[in-house]
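Coming up: chain A.
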Amino acid sequence: MSFWKASIERDTMGYLQFLIIILFSPLVNGMIKKLKTNMQGRVGPGVLQPYYDLLRLLKKDMVVSTTTSWLFKATPYIVFTATATAAVIVPVLSTESPYSMMGDVITLIYLLALGRFFMALGGLDAGTGFGGEGSSREMTVAILVEPMMMLALFTAAISAGSTNIVLIATVHPAAFSPSHLLALTAFIVAIVAETGRVPVDNPDTHLELTMIHEGMILEYSGRYLALMEWAHYMKQMILFTLAIDIFFPLGIAQSGNPATLAAAVAVYAAKVTGMTLLMALVESSRAKMRFFQLPSLLGGAFVLAFLSLVTHIMMGK
Partner candidate 1 sequence: MKSWIEAFSIIDFISVGILLTAVILNAFKSIESYVKSYTVNSWLLAGLIAVVAVLVGETHLYIAALLTLATKGIIIPLFLRGIVRRMRVTHEIQPYLSNSLSLAISGVLVAVVYASLKEGIFITGFSKNVLQISIAVILISLFVMITRKKALTQAIGLLFMENGLFLAGFSLTFGMPTMIELGVLFDMLMGVIILGIFAIQIKRAFASADLDKLTVLKG
Partner candidate 2 sequence: METEQLLFFCIVLFAVGALSALVPVKTFRFIPYLFSLAGSLTFLFLGLILTGITPVSYQALSSSSIFEFSLRGDALAGFFIITISLVASAVSVYSIGFTRNSVYASLSGFFINVLILSLYAVVLSANLFTFLISWETMAIASYFLVTLDRSEEASRAGLFYAVMTHIGTAFIIALFFILYRATNRMDFEGMKAGITAMPTAVKTIIFIFALIGFGTKAGIVPLHTWIPRAYTVVPPHVAALMSGLMVKMGIYGFLRISFDVLGQGPEWWGITVISVGAVSALLGILYGIIENDLKRFLAYSSVENVGIILLGIGASMMFKSNGLAALSSLALTAALFHVLNHALFKGVLFLGAGSIIHSSGTGNMEHMGGLLKRMPVTGLFFLSGALSICALPPFNGFVSEWLTYQALLLGYQSPSITAKIVSPLGGAALALTGAIAAAGFVKAFGITLLGAPRSDKSRDAEEVSFSMLAGMAILAVPCLVFGLIPGPALSLLMPAVYLLTGASTTLEHHGVLGIGQTSAALSPIGMLVTMIVMMIAVLVFIRIRGGKRKIVYADSWDCGISGLTPRMQYTATAFTKPIRIIYKRIYLPSRDIKVQYFLKPFFVKSIRYGGEITPFFERYVYEPATRFIQAVASKAKLLQSGSLNLYLAYILITLILLLIFAT
Partner candidate 3 sequence: MRVYVLFILIIPLITAVVCYNITKPRVVGYVSLGGTTALAVAASPAIALSLSGTVSALGDTFSMDALSGYIMALVILLSLASAAYSISYLEHEYDAGLTNVRGVRTYYGLFHLFIFTMLLVTMANNLAIMWIGIEATTIVSALLIGLGFHKRPLAVEAAWKYIILCTVGITFALLGTFIAYYASTAVIGTEGALNWTTLRDMAHRMNPETMKLAFIFVLVGYGTKAGLAPVHNWLPDAHSQAPSPISALLSGILLNTAFYGIMRFVSIVEPSTGSDFTGHLLILFGLISIAISAIFILVQENYKRLLAYSSIEHMGIISLGIGIGGPVGIYGALLHVLNHALSKPLMFFASGKIQSRFGTTNIANVNGVLSSMPLLGTLTFIGALSLSGTPPFNIFVSEFTVLKAGVDRGLWPVVVLFLIFVVIVFYGVLLGFGKMLFGRPGDGAAAQAEHHPGRGGASEWLANAVMIFMAVMVIALGFKVPTVIDETIRTCVQVLGAK
């Protein structure tokens, strides 16, 4: 088994590409906000606004509930770390990623789940109704999303013969098929749900009846809140990148030489912008669903994923 040996002779780009996600994820969120407001005919804040928010929050003192335990304070760091580690796994520009031997797509999903687990606990620790409500709904949504997302990924993994993201990314440009389209659609729905966007959740509200993500982090303030938000941004960008790597990785750099890398950067930026555009479109075209209508939406997505699996096995591609 030659992961170790192979992973030594990688170029620095391979080692550092995860920084792109950590650094630019707020920007992506800003872009989505901007596009959304523009579509709704408003001006809205600048695309850099998330950075300002984060820096401002870092400088603030924190108000912590007396009810809470050490877990409340530990949670933001754990969430951030887990998400960042997930960011390390996913190849952004180059498939020459040394971290492919650290974990595969399943690991990535479970790292995100680790973050969610602690976020939910943090929501419960303050002992308020909102926190509990947020955690409860977040975990429920996860129950609906996770199998569907997994099945979509499985289809991809099966067609690529591996769950190793790098391998999938290297194999797939050749293989594009109906089953991929179905899986992709399912995966997009999964992203919408996971990143807490309309129609599943509304990121811009604190209306207690509707909020999910915001409910959990309601008690957080200062740098804790900053870390939580930042982790959220990263998660969003990770999922975008994952979708790109798995379903249309065409253009990702297969080797370390600068030219291909430059091309990869351009292609990647374009793809991400495409994703943000899609998100903005979805958010401004759809209305928020009632919570108990979600099963029909996500269940439908599950059916899509299943169909993609079946078609792949039947058509063999």
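Picked so that all candidates are chains of the complex that A comes from, given by their letters.
The rule we apply is simple: a contact is a pair of C-beta atoms (placed from the backbone, for glycine too) under 8 Å apart; a residue touches a chain by one contact, two chains touch by 3 or more; residues count from 1.
Remember, it's a predicted structure, so these values are computed and weren't measured experimentally.
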For chain A, as assembled in this complex, the candidate in touch from 1, 2 or 3: 2
Residue numbers on chain A that touch candidate 2, as the complex places them: 1, 3-4, 55, 58-71, 77, 80-82, 84-85, 88, 99-104, 106-107, 110-111, 113-114, 116-117, 120-121, 123-133, 135-137, 139-140, 142-147, 149-151, 154-155, 157-158, 161-164, 167, 218-219, 222-223, 227, 291-292, 295, 306, 309-310, 313
